[in-house]
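All protein chains of the complex are present and in place, except for one that has been dropped.
Right after this comes chain A.
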Amino acid sequence: MPDTQVLVNDFLNKLKKRKIEGSQATARQTAELLRSVISQQRVPYTNQAGALIDAVKAVGEQLIAANPVELAVGNIVRRVLHIIREEDLSLTTAAIGGLNLSAVSDDENDDDRDGDSTLSAAAVAAAARSTLRPPSLQTLLEDTPVSAAVPQTSSSGGDSEGKSKSADKSSRSRKLKHDVIEAVNELIQDIVTCHEQIAEQAVEHIHQNEVILTLGSSRTVLEFLFAAKEKKRSFRVFVAEGAPRYQGHLLAKELVARGLQTTLITDSAVFAMISRVNMVIVGAHAVMANGGVIAPVGMNLVALAAQKHAVPFVVLAGSHKLCPLYPHNPEVLLNELRSPSELLDFGEFSDCMDFGSGSGSPLLHVVNPAFDYVPPKLVSLFITDTGGHNPSYMYRLIADYYSADDLVVQRRATAGN
């Protein structure tokens, strides 16, 4: 597949050079790339899902390695893997369900736990239930090379329902890929329209005469505020400019252009102003499974100030930002340092540093991190495209989108097994 390889390499380069700004754009492009990978992937007659998963994992691994801090890439790769598994499952379920319905017509309730259905139907039903509980999902996969247990179950399953499978295999082979691509298209659509779904909830949260503070710029926040404005709510917005990228200026301009009362403040004035603020609404870079937020730098400051003054701290996040991983030392491990030239001009201090002394370590360090970690206890509410959630609920919400097998996207892990 040379053409997809070109696409992949292109995208890898962009990721490595940090050419893609924003997790939404990254997520969309990742999904589009994976869609083309899937569509180019030649599917073998047996074990189509396994082949697709393999292909997606191979690409996904590279993508994640290219920019490990951009968690949206990993999220989308895992989402696509999850989609493949689900589609495969639903096809299997449909096939067996059809068989089941014809064989045991009196038992419509095929996900009933009672043992009165046939053995194969019970197995499928249990597996169908377990889609909500990802660890047991692999029992349904035909022969993924991920674990040794899978081929066994799939073979046994194949044994038990060999007749039915052989009957509609030809239709399935075409259908799986098609379904997966359809689902990925839906995913892309979701990513693109997640603003709207989040913004729909704005009226429930923003009321008349509120004072809202935000930091930096986020398209989600912009749409959210504007949706409230469209519903004839009048409120004012304080925008902290968000050094060193000063995206707040951009947001302020957009808000003003849409007729919102906007006040631009420096980041240092956040603490001074927050006592007059009703609500802090910010965007996020990623939401971790424990409810912690990876956000543009400075957000922890805002969150702490909001907590001090008991101001609700609301994080808007599209579902593509929900990351199934738990953070460990996120200030360091999920962070990256940007160029010092954003703070100091190169050479600005060259005159007062004595490089000739040769002490080894330079006197001057410039630290310019890109992200902040906001611990879950500082977050009052998450608003995603599925509604508002507590930080403590995020792990469960996230489990809906991902299957547990994919938490580590590594093909080579099978060799160890």
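Everything that follows uses one rule, which is that contacts are C-beta pairs under 8 Å (C-beta built on N, C-alpha and C of every residue); 3 or more make two chains touch, one makes a residue touch a chain; residues count from 1.
The rule we apply is simple: contacts and distances are computed from a predicted model.
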item: Protein that the absent chain corresponds to, by UniProt name, given "Cardiotrophin-2", "Nagb/rpia/coa transferase-like superfamily protein", "Aspartate aminotransferase" or "Immediate early response 3-interacting protein 1"; value: "Nagb/rpia/coa transferase-like superfamily protein"
item: Contacting the left-out chain in the complete assembly, out of A:Ala65, A:Ala94 or A:Leu301; value: A:Leu301
item: Residues from chain A at the interface with the omitted partner, ascending; value: 236, 238, 241-244, 246, 249-250, 252-253, 255-256, 259-273, 275-276, 297-298, 300-301, 304-305, 308, 331, 335, 342-345, 348-349, 352-354, 361, 363-369, 372-373
